[in-house]
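A single protein chain has been removed from this complex, and every other one stays in its place.
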């Protein structure tokens, strides 16, 4: 048992740092960005892709870098420390693996490079109004008509659909059979006639998610992944995949250290004592720090297990639960740090005016509201506990 | 809306205080007693009975004092402040009300005065091994044989059965019918041949509860309360009855103020800072104090509702949940106050030696262990939440 | 001891409740907060007509002479309706200060508040004060019979829509001295007053007020010079009592909406209200709501106690508020799933408002400390 990273790993870490120093300058390291420009994002994605680092989890043959789990961990850590954009999960973590695992050669050729390089921006068509955690209740239908499917229905919680070129969809291709045997996995060009995207504005004014309506949308049959009515298998594969980084430890650490900086910045407090000297505030910080430690080493243990050949299992549910709890606690701490300036709605609607309060207060409340989603999406934390009860405790 | 007590109520309070000053001297006010002598207890009970105050909730015709709910509350508060023994709940809160509500005249005459005066010490024969919160699964049988029932089975968690003269038992009188129609309520003299009491020692060395074995115990039919196979009704009545004081607010307040005293006692800390000056300890105390405030006023609101003619309802489940949580938190705080001296087992086994640590440390850990029971008995807190979900939220 | 409401109180409750039902449904509210002004003068006129705006004022000011319990009844209903009109800064805080100091300003302004003519903005916070009411940097320098005001007051409730602002300013001593703080009434349109207007994240109107050589006269001084802190503390405690009542309305609504939603919402072939874990979570919401109610009652009934006792109790009330709105709010959103996150659902707005109530007048931590200093 040994905590030290090998010399090779440390060299690897240095390589990442050098790259980031060059390509992700200090002035961009400003904390988490909830809204960012499409073009800016794509530029960053392409830069990583050009370096061959955009898809750490992909097999080498499809464009992955062929890293060990430890290298992946180091890469994620350094990316978080530098506060880069996240890599688009829809492309890299979701549809990509489904394509290289289940698609035919032609589809791979057609979609994988564009997915890797973000020439296609994907969005996810899973959830529907009325089906949240319960995917078996999907109702969007695809009816075969010659060499097309005609798709009717609607999807919801579709993250960044407003930017997307394509959507990967779960659709019902056999309305008689039960869910597990009637769902197919379809790729749909967002420019196809009959598709409408309606923004959903969430608390704090964020436009992250959308409803996507499909009305007589004609999709060529060659866009079907794998076999008809076998989509359930691919969907479940996708949900289990790419759980690494699910805990978000590094992002949490960075966010917490930003709050510590602010709470220690004498210029913000003037004659008043700095917040960091408040016993109760210090206590909250220390408790989060210590909990993050436990989470980080739980993640490292899971990683070591993976390295030793055990695939990611229900343990990732533990990481998801604790990771999201910590993200939420930190986001609430930001509200406490902001004090009265948590109240003004200082972004979006009012345009580009200077905010009344200090910079760190601008996103405080909106961030807290936004983070509520983390315990809801990707299988709510209640669902995660159900999974652990069944899969680990055998209850 | 008004918080003030009326002048009459304040006079009433003074009357209670005068009585207690006279009859429950300062030196007896030493904090909660988990083990006490039978005789000492009975003497106190009889003193209250002589005064006519032992059964505040009983109707006047059976020996109750005819107080208003507010008076009952004041009485309970003063008793708690003076740290008197609790009145034996088996007599006053449990079997007594069943008897005066459901028994025949002869039974009332025979049992009520003795119950009120503690000439009979009752214990409760409800739970059985294998049936905890689920009374419907009882298995102790009573088979009619002439003018007797022959009872076979066993009861458990029978509090203070080692002191009891009589036991009131739920027994199955019809093994075919479902629980609700096959249970009867039987009074049994503990001296009847065939009864054995086995102590159950709980964590920390307490002997509060027992198993009671019944082997061919012959019980005269005139000891049946109400109708045969209608015991379910009486049992439920009993469980709903006498919920006032269930929150234990006053006992909690007293216990907390004792801890504050100890934590502020310079003589215990010498050159070290007193514990009460520790920010985190203070925080725990203040949080408990504030939570007690919320609990107390929730109780007072329930009381006011009762005074206005609404019977005690599922609200008492809220009081039970929060009250027991607070008792448990305070009991853990006592462990923290005790420091290293929480570790020695300083009572019981070692006889009457002087404890090594200060007085307040002697029961600290044992008290914490013992209080775990409060969220288990009387319908576990999980059951209470089920009740609230159903009865108040209608889920 | 009783917790009964008077007939008049029940009447107020019913009339506001009916008003919300008939004229202030969720869609109306959303339209109001999306409007340029961010509040509705018609609603305000209705409130005046209903008598709400004169409830707490003495009869000498043509008020109804109501007390803290009357305010509680009103605020609970305003909380249930999630109403954004400036009752708190104008009637409770502005009116509270004026009632406290009396004098000519009270005689002039209170009747205008009561009739709905006058909106008051209330500002005692500053960029670096956090929640310390005694931390006052903005200054009022005496100059003959007038004062010259300079500085910035942060997050002044109601400022963008106010006619008059009531602000705390330093007339003597150092930044964090308890002595030397004074209250002034300032015309919102006076020369040298700049208001950085914004909506709060829960849809109310507020703004930072910047004072640059603003001239007022000694007639605009409220109460004794340099002695305002006890008044500010008392009036903000009244504010705490008022928002505690609002919070009890908010918590009740969130619990109600959540039980209703989970009964409707089907997953895995059954209403999700059938899952025991969710049931117990809702029970805990109910318990937090009941505790909020108890503490709001207690707060209202203790407002006239000795300042130390009053502060201690009101701090306990505010701590409860912080806990209750956070628990009920987070649970409500969690149990609504993604739906609860959207601005289309009323529950999201209760949650956002509840969160801001925790910030207002000092969050739970601030009040735990105040409580401890008095315990």
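We call the chains A, B and C, going by the order they appear; numbering starts again at 1 in every chain.
As a convention for this text, a contact is a pair of C-beta atoms (placed from the backbone, for glycine too) under 8 Å apart; a residue touches a chain by one contact, two chains touch by 3 or more.
Quantities reported herein were computed from a predicted structural model and do not represent experimental measurements.
By the touch rule given at the top, the unshown chain touches A, B, C in the complete complex.
Touching the chain that is not shown, out of B:193, B:270 or B:394: B:270 (per the contact rule at the top). Interface note: of B:73, B:297 or B:341, the residue touching the hidden chain in the full complex is B:341. For subunit A, the residues touching the absent chain in the complete assembly are 1-6, 9, 70, 282-283, 285-287, 289-291, 293-295, 297-298, 300-301, 304, 307-308, 315, 318, 321-322, 382, 385-386, 388-389, 392-395. Mapped onto subunit B, contacts with the missing chain fall at residues 127, 130-134, 136-137, 156-157, 200-205, 209, 268-272, 275, 278, 280-281, 328, 332, 335-336, 339-346, 349-350, 356-358, 365-366, 368-369, 372-373, 375-377, 380-382, 385. Residues of subunit C that touch the chain left out of view are 275-277, 280.
What we mean here is this: only the chains that are shown with their structure count from here on.
Summarising the inter-chain contacts, the pair of chains with the most C-beta pairs in contact is A-C. Between the CA-based centres of subunit A and subunit B the separation comes to 53 Å, rounded to the whole angstrom.
Centre-to-centre spacing of subunit A and subunit C amounts to 38 Å, using the average Cα coordinate of each chain. Inter-chain centre distance (subunit B to subunit C, centres taken as mean C-alpha positions): 43 Å. Within subunit C, contacts with two or more other chains are made by residues 368. Across the assembly, subunit A contributes residues 280 that each touch 2 or more other chains.
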